[in-house]
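With one protein chain held back, the other chains of the complex are shown just where they sit.
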Amino acid sequence: MSWDIVIGIETHVQLTTQTKIFSGASTAFGMPANENACLVSLAYPGTLPVLNKEAVKKAIKFGLAVNADIAEYSVFARKNYFYPDLPKGYQISQFELPVVNNGFLTIGDNKKIRILRAHLEEDAGKSVHGILNNQTGIDLNRAGTPLLEIVTEPDMSSAQEAIAYAKKLHNLVQWIGVCDGNMQEGSFRCDVNVSVKPSGSEKLGTRREIKNLNSFRNMEQAINYEVNWQIEQLEDGNEIIQSTVLFNPDTGETKAMRSKEEANDYRYFPDPDLLPLKINQEDIDDIKSSLGELPEASIKKLIEDFKLNNADASIITSNKQTYEFFQSLISEGLDPKITANWIVVNLFAKLNDNELSIEESPINKNQFVLLIRRIMDKTISNNAAKKIFDLLWEDSHADVDQSIEVLGLKQVSDSSTILPFVQEVIANNQAMVEQFKSGKDKAFNALVGQVMKLSKGKANPGQVSEILKDELNKA
Amino acid sequence: MALTDKDIKKLSHLAKINIDSKDEKIVLSKLEGIIKLIDTMQQVDTNNIEPMSHALDITQPLREDVVTEENQKNDFLKLGPESNEDYFIVPRVVE
Partner (left out) sequence: MKNLSLRELNLGLSNKKFSSEELTKFFLNEIKTSNPKINAFITVDEEKSLQQAKDADKRISQNDMNELTGIPIAQKDIFCAKGWKTTCASKMLDNFYAPYDSKVIELFNQHGAINLGKTNMDEFAMGSSNETSYYGEVRNPWNLDYVPGGSSGGSAAAVASGMAPAATATDTGGSIRQPASLCGLTGLKPTYGLVSRFGMIAFASSLDQAGPIAKSAEDCALMLKVMAAHDERDSTSIKHNVPDYLKNLDSPINGKTIGLPKEFFNDDLNQDIKVILEQVIDSYQKIGVNFKEISLPNSHLSIPVYYVIAPAEASSNLSRYDGVKFGYRAEEFKDLEEMYLKTREQGFGDEVKRRILVGTYVLSAGYYDAYYLKAQKIRRLIANDFKNAFNECDLILAPSCPSTAFKIGDKTEDPVAMYMQDMYTISTNLAGLPAISSPAGFLNKMPVGFQLIGNYFDEATILNFTHQYQQITDWHQKTPEADV
């Protein structure tokens, strides 16, 4: 029997604001416990929430970036439950009327993943276990950090699609500047709903929600494990019970959380301390005009205007910093294809090896520009450029031109220097010359190689080909 | 709508208020009295009426994203029923 996989994703995105969603306490990450826990964060008697303008702006920004409807009126509600890191005994969230509705993202070959809604809410604090035996410490620094919860329809049908969506979303929220995207610090948290059903069946299976996924690798592993587990259960005649499961990165397995005695009854109702949030078309237009170019448009531009291939274009738009770096290089008059190639092949390889982001690259823009310019003006060969690149990586103060000189990597393009090498090679390799004349193209490449070798790699290969061709015709 | 012992248990659980079993009957009867009172609403036809959450027809003001709160950790931790120098302490939370 074959099975369809059905996946929906809920992502909690921490919005990059200076202060919490309902108070003027700092949201700075990594502070000592409870230093960002203000009166409101602690739910002191008499304290009241006041909504952060920036959080609203960023929610709208996201909505516009996924082609969604921005609600003219949205409402904050209370989700009531007791937990020590939830200081008020309720979480302020949006329930019936969220701020963002009906958007989408496209993945892969133009597959639409529908975004049902995105709503503003507050983050909870943190419970720190094992402070002492049988005790938990409560740190309320994170309590009240603004979150945008982004909920998709169950539109993904494989782990690959889920990862593609999550990566696309991850890129987008950073691109438009609403989230720092740091998964390790919990700024971008995905909960994945997985169910399976017999192929072609209309009826959705029972879903389980996987939590605790703090990397795309974990997400992929968890989904694959979960899918196999569910199929196995169903094939063994067992039923799937709707539940929340945790992924254990050490074992690669998912495991249901201890089920609560009773189903939760959150008793949502509109928060009487907060009024309906009204968003004017004017504000939406303002934000729209500041949105800038989105990744989709950037890819299109790279392919159509700069003639890059799809793969390179995707990599260059995989984050905004890379794209901006690329653009700044092009604006210096560099060749787009050579530049793209250098970013994708050489720069990214080095950055990945060293686990660095593009902003952390030791090679500065000016060096990079000069390096590519020297390739373009044929001063150095591509191979020689790689040597310079390695040198620059190690020594960020190195001068490109000086290094070319010092290392003697300057390409020889002067025909009067190259001609004697060509003549020598022709003289010494008559057998190959014969093969070339009898139509074997391979022989020509071998001859070029010989010339290059003789020039100690400095000869301009293009120049060599031309002269060699002329000489062979004469011979 | 008549209340049952089971309802009282559920409410006690949701509201996190222990109700001593010897008090259950009296709690039940008093709650029933109140529910009888509020049930008089059921006679009203409220079709097509917008629910009213706030007395005034105004919308949410927005706050500038500027830090206004200072670190008062030490004072606040002292007000906790149990705390150490960094955390409020509760019995171990079982997940």
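As written, the chain order gives the labels A and B, with residue 1 at the start of each chain.
Methods note: a contact is a pair of C-beta atoms (placed from the backbone, for glycine too) under 8 Å apart; a residue touches a chain by one contact, two chains touch by 3 or more.
Remember, predicted model here, so these are calculated numbers, not experimental data.
Asks: Counting contacts across the entire complex, name the shown chains the missing chain touches.
Replies: Displayed chains contacted by the hidden chain, ordered by label: A, B.
Asks: Check the options A:245, A:275, A:308 or A:329 and report the residue that touches the missing chain.
Replies: A:275
Asks: Could you pull out which residues of subunit A are in touch with the chain that's been left out?
Replies: Touch with the absent chain occurs at residues 39, 42-51, 78, 80, 82, 84, 87-90, 136, 138, 140, 265, 267-269, 272-275.
Asks: Residue-wise, where is subunit B in contact with the chain that is not depicted?
Replies: Interface residues of subunit B facing the absent chain: 1, 3, 7-8, 10-12, 14-20, 27, 30-31, 33-42, 44, 46, 49-56, 58, 60-61, 63, 72, 75-76, 79-82, 88, 90-94.
Heads up, the rule we're going with is that only the chains that are shown with their structure count from here on.
Asks: Please tell me the distance, in whole Å, between the geometric centres of subunit A and subunit B computed from their C-alpha atoms.
Replies: Distance between chain centres, rounded to whole Å: 41 Å.
Asks: Within their complex, state which residues of subunit B touch subunit A.
Replies: My answer: residues 10, 13-14, 16, 53-54, 58-69, 71-73, 76-77, 84, 86-95.
Asks: Under the stated contact criterion, what part of subunit A meets subunit B in this complex?
Replies: Touching subunit B: residues 17-19, 23-26, 32-40, 42, 50-56, 73, 75-76, 82-84, 127-129, 131-132, 134-140, 257-258, 261-262, 265, 267, 270, 272, 274-278 of subunit A.
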